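Data first, discussion second: the structure below is written as C-alpha cells.
Every protein chain but one is kept in place in this view of the complex.
Take a look at chain A:
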C-alpha cells in the first residue's frame, strides 16, 4: 500500500513484451540481414515471405516497406469457431492454447521446454482455431497498424471484443467455484497475457479475502495438527501468532 505500484504488469508492458512475437511479412523492398541481439534476421527479398519480430515488422509496415500477413487464427472464420467453442462447446473452460509444435514424447528433448514467447505462434504457419498467449494484444496491434492487411478488419475487431467479454466473464465467474479452504484453484489453461494482467487485481483480491477470513480456522487447524503430530516444527507456531 505504501508503494503505489500495482502487482503485475500494466497493459502497456504486456504489449511491449508482445512485440517480441514473430510474424510473417511480405517485403516490398530488399533488405539485407540485420544482426540483432536475438540473432540475424533473414534477408528480405520481395516477394518471398520472411519471419520477423513484430516490432520490426511494424516499423517496416509504417514505412510501407512490407506487408504483414495476419496469423491464421486472426481470420474471421477461425475467430468465429473459437467464439463458438467458448460459448457453446465449453461454456465454463477457456479454449485451449495452441498445441506444442514439437511432439512431446517419453524421451526428453530440448524442445520440450520451449514455451510461448519463444515459439512462433503468430506466423503464417501457426495453427488456426487456437488463441496463443498474446492473442488479444497482437490482434489489437495488427488491427491498428496493419488493418489493410487483415481481411474484414471490422468483423475481426468485433469478434476480438466478443471473445474478450466472454473470457473475462468466465474469469470473474471462476471465483465462484473456488474452494474456501485449501486447494481450490480454478483452471486457467489458455488464458492470455493481457487477460492475466487485467484479472490479476480482482482474483488476488478475492483470494486474499478468503485467506483472511479463513485464517483463524487455519491457525486452529495448525494447532490441532501440531498437538496430534507431537509438535513438529516451531515455525508454524511462530506464524500462528502474528
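Everything below uses one rule, namely that contacts are C-beta pairs under 8 Å (C-beta built on N, C-alpha and C of every residue); 3 or more make two chains touch, one makes a residue touch a chain; residues count from 1.
The rule is short, and it goes like this: contacts and distances are computed from a predicted model.
Looking at the choices "Methyltransferase domain-containing protein", "Ribosomal RNA-processing protein 42", "DNA replication complex GINS protein PSF3" or "DNA sliding clamp PCNA", the name in the UniProt record of the chain not drawn here is "DNA replication complex GINS protein PSF3". Within the full complex, the residue among A:101, A:209 or A:229 touching the omitted chain is A:209. Contact residues of chain A toward the unshown chain are 1-2, 6, 10-12, 15, 140-141, 144-145, 168, 172-173, 175-176, 178, 180-181, 194, 197-202, 205-206, 209-210, 212-217, 219-220.
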